[in-house]
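To keep things clear, I will list the structure first and then write my remarks on it.
This part shows chain A:
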Amino acid sequence: MTMDITQLAPQELPARVSELAGAGARLVQISAVALPVTAAGETPAVELTYSFDKNGALSHQRLLAAPGGKVPSVSGVYFPAFLYENEIHEQFGVDFEGMAVDFKGTLYKTAVRVPFAVAAPVKKTPPPANPGEPQAK
Partner candidate 1 sequence: MKTTIIPLGPQHPVLPEPLSFDLVLDNERVIEAIPSIGFIHRGLELLAPKRDFEEFVMIAERICGICSFMHGMGYCSAVEDVMALPVPRRALQLRVILAELSRVHSHLLWLGLAADAFGFENLFMQTWRLREDVLDIFEETTGGRVIFNIVKVGGMRKDVDDATLARIAAKLESIKPQLKQITDVFLNDYTVRNRLAGLAVLSGAQARELCVVGPMLRASGVAEDQRTRSPMYAGLDWEVVTEPDGDCYSRCRVRVREIFQSINLISQVAGKMAADGVAVKAAGAPNGEAFFRAEQPRGEVVYYVRGNGTRFLERFRVRTPTFANVPAVIKLLKGVELADVPTIILTIDPCISCMER
Partner candidate 2 sequence: MTIASMIPAALANLFRKPATRLYPFTVREPFTRTRGSITMREAECIFCGICQAKCPSKAIAVVRAAKTWQVDQLRCLACMRCVEVCPKKCIEARSDRPAPYGSDRAGSIEKKTAPAAPPPAPAQP
């Protein structure tokens, strides 16, 4: 299934979102995926996908939040975005600047902080090649 995905840098997000709001698009959802880390316990980079619906067609804006990086909030343009951003902040540890309603980490109050970041998969490194043999992929 082909998906309409545009890659962005975090700084480009507010301009693109204002453009979409002006065209009458509806914010469908914001989701996050914790990308694999090289060693357990490391803070993962988080891939954010903002999905918009225009006349029934779904389009996605995708950006990468580096570990410890900040992403500008879109809740000034789309008010419901604050709920998604608070959830992603609590589950993945991404910092959103300027949320309309900020729960400051008390939305879910889980026993383990940032549970999805803690559970990020560890990238398996291929075993070292024996001398004289090519490196296994």
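As a working rule, a contact is a pair of C-beta atoms (placed from the backbone, for glycine too) under 8 Å apart; a residue touches a chain by one contact, two chains touch by 3 or more; residues count from 1.
A word on the picks: all candidates are chains of the complex that A comes from, given by their letters.
Computed from a predicted model, the values in this text were never measured in an experiment.
Peer 1: In the complex, what candidate makes contact with chain A, out of 1 or 2?
Peer 2: The answer is candidate 1.
Peer 1: Touching candidate 1 in the complex: which residues of chain A?
Peer 2: 1, 3, 24, 26-29, 31, 33, 49, 51, 56, 58, 60, 78-80, 82-84, 101, 107-110, 115-116, 119, 121
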